[in-house]
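Before anything else, here's the structure in question.
The complex is shown incomplete by one protein chain, all other protein chains being positioned as in the whole.
Then we have chain A:
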Amino acid sequence: MVKQEKASANRPDNTAFTQQRLPAWQPMLSAGIVIPGFVLIGLAFIGIGVALFVTSRGIQVLEIDYTGVEQNSPCFPCTDQNRKNCVCDVNFSIDTLFQGPVFFYYGLSNYFQNYRKYGVSKDDYQLSGDLSYFKAPSSTCSPYEYDKNNKPIVPCGSVANSMFNDTFKLFQIVNGAKKQVSLDGKGIAWWTDYNIKYRNPSVTPLKNAFNGTVKPLFWSKPAYELDLSDPANNGFINQDFLVWMRRAALPNFRKLYRRITDGDYAQGLPAGNYTLEVSYNYPVLSFGGRKKVVFSNVSWMGGKNEFLGIAYLVIGSMCVFMSIVMLIVYAKFKFPEED
């Protein structure tokens, strides 16, 4: 009896796991699976590709570079460093109805918002309305941490400091008269940024929270005056500010400026002549950058992007092609074990 017990104690467990005999599915990639699989994938990709391509083609885009490098360009005078509050008018015309809602972007190129030191130069505690960080901003904000008088800068850091400050007004020329197109500044930033991540300090009036601080050096007005007309768009939850604070991934980027959603232009911009009144503040020539505005409408896939459609079409056709090649190869050599 004892003997038996000992034997069974020593004997390895006879379970499927210990004996490496767990039931297993052993998939075999045979031609019988792969060829129809490729055909199916290929057809699906071609289908998606066509849809993407057609959609992307249907998206209207109007890009206007207003940097003013060329002498004949309307904004050339404004490139002079010494001119303050320079305004230039950029005229353009639209041939056919620009389907609404139209999205109005500004774009910068050769602008490295993804620079590491630049990217970390902000204080998220400050931007979430924590007043203690108003007095002592995070050291990462350096060199925009304190001004010369050692007063804390709010909002601190390079990102906030370099906020894009060109402003635009769009007019349609109707019978020689300028008719302003109303621009909607809401809904251009991420909902979560606007509602949760960025918070104003709960001090009323907002101005008091900023006592003892200075505005960023580059800014013309302090944060609590970004939008005096709408307290829900002022301070740190100003949507232009939020859009700017979400750093672009690549050095050539665009950011959403306004949406044209209401009024007469809810259906889109009708054909005609337009004037874009630019208040030109943002210097880019020093580092060889360019500025542009982009009008675009969007579809279910977002903005215009030919890449996806073409990629899907190419991959789809490659799949189909490969499946044909495989079929030929297999028909010719007739692998017996496949039957």
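Everything that follows uses one rule, which is that contacts are C-beta pairs under 8 Å (C-beta built on N, C-alpha and C of every residue); 3 or more make two chains touch, one makes a residue touch a chain; residues count from 1.
Here, contacts and distances are computed from a predicted model.
Enquirer: If you had to name the missing chain as UniProt does, which of "DNA primase", "Phospholipid-transporting ATPase", "Serine/threonine-protein phosphatase 2A 55 kDa regulatory subunit B" or "Two-component response regulator" would it be?
Expert: The chain we cannot see is, by its UniProt record, "Phospholipid-transporting ATPase".
Enquirer: Just name the one of A:29, A:177 or A:331 that touches the chain not displayed here.
Expert: A:29
Enquirer: Which listed residue, A:60, A:142, A:167 or A:317, touches the chain dropped from view?
Expert: Of all options in A:60, A:142, A:167 or A:317, contact with the hidden chain holds for A:142.
Enquirer: Considering the complete complex, identify which of A:74, A:119 or A:270 is in touch with the unshown chain.
Expert: Spelled out, the listed residue whose C-beta touches the missing chain is A:119.
Enquirer: Pick out which of A:162, A:200 or A:275 touches the chain that's been left out of the picture.
Expert: That would be A:162, which touches the missing chain.
Enquirer: Go through chain A and note every residue touching the omitted chain.
Expert: Interface residues of chain A facing the absent chain: 3, 6-7, 10-14, 18-20, 22-31, 34, 41, 45, 48, 52, 101, 103, 105, 111-122, 124-125, 128, 138, 140, 142-144, 158, 161-162, 187-190, 192-193, 196-197, 243, 246-251, 253-256, 259, 283, 286-288, 296, 298-305, 307-308, 311-312, 315, 318-319, 322, 326, 329, 333, 335, 337.
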